[in-house]
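With one protein chain withheld, the remaining protein chains of the complex are depicted in position.
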Amino acid sequence: MGNKKLWISFAFIILALFPPLFLSQYWLHVMIISLFYVMMASSWNLIAGFTGQVSFAHAAFSGMGAYTSGMLTVYLGLPPWLGILIGTGVAALLGFGLGYLCIRMGGIYLSLTTLGFSEILRIIITNEDQWTRGTMGLQVPGFFVEYSKTSYYYLFLIVTILLLIVIYKIIHSEMGLTFRAVLNDEVAASSSGINTVRVRVLAFAISSAMSGLAGGFYGHYLMLITPDVPSLGQMFLVLAMAVIGGMGSFAGPIVGSFVLEILSEYIRVYGEYHVLLFGLIALAMARFAPEGVVGILRKKWRREWA
Amino acid sequence: MKRTVFLATLMMFFLIGSWAWAQDTIKIGVVGPRTGPAAATGKAFEEGIAIALDHINARGGVLGKKVEVIFEDTGGVPEKAASAFEKLATRDKVPIVVGESHSSSALAEIEVANRYKVPLIICEAWHDDITKKNYRWVFRAGPVNSGVVDFYIAPFVKDNGFKKVAIVRENSDWGVGIAERTETNMKNLGIPFVTLKVERESKDFYTELTKIKGENPDIVLAYIYGTGLHFFVSQANEVGLSPKSLILDGAGPPSLWDTFWKNVGKAGEMELFMSSMHEKVHLTPTSRKFWEDYKKKFGKDPTDYKTRSIYNVVLIAVDAIARAKSTENEALVNALEKTSLEVTTGVVKFGLKQGTYEYHQWMPPMLVVQWQDQKQVVVYPKEAAMGALMKGK
Amino acid sequence: MSELLMYLTNGIVIGVINAISAIGVSLIVGIMKVVNFAHGELYIFAGYFSYHLSVSLGVPPLLAMPLSIFLIFLIGIGMERTLIRPTYGDEMYSLIITFVLSIVLQNAALLIFGPYPQKPPNWVTGAMNIFGLYHYGNQRILSFFISIGVLLSIFYLIKRTWFGKSIRAISQDREMAALVGVDHLKVNMLAFGLGAALAGAAGVVLSPIFPVTPSGSSSVSLNAFIVVVLGGMGSLKGCVVGGLILGILENLGAAYISTMYRHIFGFIILILVLVFRPWGLFGQKTQ
Partner (left out) sequence: MGVIIEGKGLTKSFGGLTAVKKVDFHLNKGEIVGLIGPNGAGKTTLFNLMSGVYHPEEGTLSFNGMEITSLKSFEICRLGIARTFQIVRPFLKMSCLENVLIGIIGRGDPREGIKAKGEEARKLLKFVSLEGHEKNSANNLTLIEKKRLEMARALATQPRLLLLDEVLAGLNPSEILQALELIEVIRTQLKMTIFWIEHVMGAIMKASDRIIVLDQGEKIKEGRPEEVVNDSKVIEAYLGESDA
């Protein structure tokens, strides 16, 4: 990590310690949700932005994490952290299995299958209501005895930072290099001795595990898990955040998550239109500025400061 | 670049922190689905709110201030509902919240209401648990599953001498809850029944209907909400199940939507549905006034009875604020517990005995209505009946 | 016995309906290697167009139907020109763009047409008593035959005409097609328009049976995707067979296994196909 980057990250972390001092309960809630989306969008970016595969099951895997952990804590009385750990493992295993099945057939198959998987999960969760409480939602215990937004904020902050460090390490490791090689040119990568299928399956499984982890924490924060956690609507939000922020860059999804989550609070009044608006912005971005907000800013800064 | 980043961050926090409203009206929070599969309910709510506000503000508002409504969308999704309620309670700081039509969303909201101690009056979420949890801050002036089944659907089935019942329920919180209560009732009454579970997003019910037809029931209790009901009713006629077996729409609104007759055609004839509203049944003067105001404002008759339900709870909330002479939460709950207000469906008095779903609960009288020659004919209960139940051959 | 016959009849009818709903996706994926996630929304828009043209504007249904399909065709062409064309060769962006587009169109439909289900007028009403065994809706029977007609004309178009030959050439080898003088940009555009028009045709033919709602679009798309993977991407024959298998299986499954899980049977097939025959029943095994 360059010195400059290190300082910027450090400054951000310090800044991030202060919000509970002056933000209202409500905005703290918005911040916590934003941090959840940072985890989701960043881990989705790991497969989409760095290996070029579009998974539509990212929300579904976060639902796997949330429901696994939720049911373990409710029915077996496990502590939430253990539940989340197991939930993450389940998401990783499922991700590996699905990835193994369809990635060898190419990207289109992965997209279609993950879409199908999301739907299967939704149907099972709504139908098996004696276990999942169906659309009513499963009420699960929280992390703290005393409900406190401040505690949750710091918990989410720590988890998010740790996850981001892992992602950063991955994309700057040998594995990350192979991810990018596969994204750049699959044939050339394969001809240079890279097992492209293995790389893609691995990326998919890691990313799925991360969304399982994020989902687990999300569930124990909301203390209510419903089939909307693994829904396609949620998937769309995550995708829009990554696309608008900037896919294939480390900062893109982080910026995108905060911008969209905070923006959606300001345009809540137009509730009916905000999904439409996000969709249109994402469409314009994907079409005209595939490097997203971060890409645009970077170009601008480079011009001004260079 | 560092400076720009720093300034941007600072501005972001500043913007968030400085969010505040000028406080010169009384704001009532409303929660309900404005998007998602039940967006139609949001439309119905908007209409009811508009009429209620016109009515209240025309007589000068409350505590000398105009009344305003902040309608938060839940999308019919519990997390969004909880988050919407949280926003109303902590950002807009509304003294009281009304609304909701999804039990799942309502169950999420009552937890938040309880945490922030903000009074909440539910109007159209029917699940027993909403009031059964006996939260001090939660009230319901609307139907409750057990009430609807125990006092209307089950007696209706029994009194009309139906011999065999088919229960069809969608896989939603409402479908699950009301179907279970119905099964219990049918067992107690000794009426044989079969239950068929269907997927909420189904379009083609031929297979399900054929299975039901094989059971040969006199009446099919359809606990399916939304478009699915239209599919169900029209296809039931095509496969020759109805009108030999009658169909009762356990919710009501989908049978009243403008599109009902267009979508089901002749098959809608003799269909039954639950309702709390009928153009000829006016239990109170307020009901008549609502009807006239609605026609004046929208140039048509009201159809979705949820319009009237939200109208009622807005009136109840404003009445409580007026009597409490305050927007303070304790005072409001005390006032609500002493409510005795005439609304469109009768005089509201909340139950006070703890331990059951009847705590903080008031249920309006319901009607079983049948489409006869495309006219709504109340067929049950007997006191309100306008005509005899038509049975198919 | 009559019940089983009923399930089978309905399975076949729904199967053909599946095929006509999916054939547009198959066509586009075969030629352009692009999955159109907005397929279901085009279907829904066609249904609403057909409804509003005939009911709100009083256009005779027989004219309203082709007019709606033509409008969807134009929308398809517009989509291809503005959004899809720049993504050729970049599979990831085409997937992202059509997915986002599907969300945009779904919400636009909610905004424009409202949340209520709508349907154009029936062409016929009532039901027919088949062999004295069971009743079956007339509208369904009619739509069934029209769907078969549409499928046959598509087969004719692909197998017999200049356009069909061009797109087959392109789907096999883009460079070779260019060498023999096929303008692949033009053919792509027309093919995408045709795929969209087929979504429109499905919407127009089926909306009298299943009224359209904005939220109903995703199930149309999902069904189409299952059929396409099952039959083999780009195979029109596979589309028909895949549609039939799905239709019959869903009906028998709902009848004898579980009504609640009827929509899951399709996905189970999808997974099985991926395990045992990933290129589909009639797809070409690449390499």
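The chains carry the letters A, B and C, assigned in the order they are written, with residues numbered from 1 in each.
The criterion applied here is as follows: contacts are C-beta pairs under 8 Å (C-beta built on N, C-alpha and C of every residue); 3 or more make two chains touch, one makes a residue touch a chain.
This one's a predicted model, so the numbers in the text were calculated from it and none came from an experiment.
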Self-check item: Hidden partner chain, touching residue among A:194, A:262 or A:289
Solution: A:194
Self-check item: Given A:45, A:160 or A:178, the one touching the chain that is not displayed
Solution: A:178
Practice problem: Mind listing the chain A residues that contact the chain we can't see here? | Solution: 174, 177-178, 180-181, 183-185, 187-196
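Rule of thumb we're sticking to: only the chains that are shown with their structure count from here on.
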Quiz prompt | Touching both chain A and chain C (chains) | solution = B
Self-check item: Distance from chain C to chain A - Cα centre to Cα centre, in angstrom
Solution: 32
Quiz item: Distance from the CA centroid of chain A to that of chain B, rounded to the nearest Å?
Solution: 35
Self-check item: Touching two or more other chains - residue numbers and ranges from chain A
Solution: 123, 127, 272, 275
Quiz prompt | Multi-chain contact sites of chain B, meaning residues that touch two or more partners | solution = 35, 39, 42, 171, 197, 199
Exercise. Show which residues of chain B lie in contact with chain C when the two form their complex.
Key: 35-40, 42-43, 171, 196-199, 201-204, 206-208, 210-211, 214, 226-227, 230-231, 235, 237-240, 257-259, 262-263, 265-266
Self-check item: Touching residues (chain side chain A, partner chain B) in the complex
Solution: 7-8, 11-12, 15, 19, 22-27, 29-30, 33, 123, 126-127, 129, 134-137, 139, 147, 222-224, 226, 228-229, 233, 258, 262, 265, 268, 271-272, 275, 301, 305
Quiz item: Quick one: in the complex, what on chain C touches chain A?
Solution: 29, 33, 35, 82-83, 86, 91-93, 95-97, 99-101, 103-104, 107-108, 110-111, 218, 222, 225-226, 228-229, 233, 260-261, 263-264, 267, 270-271, 274-275, 278-279
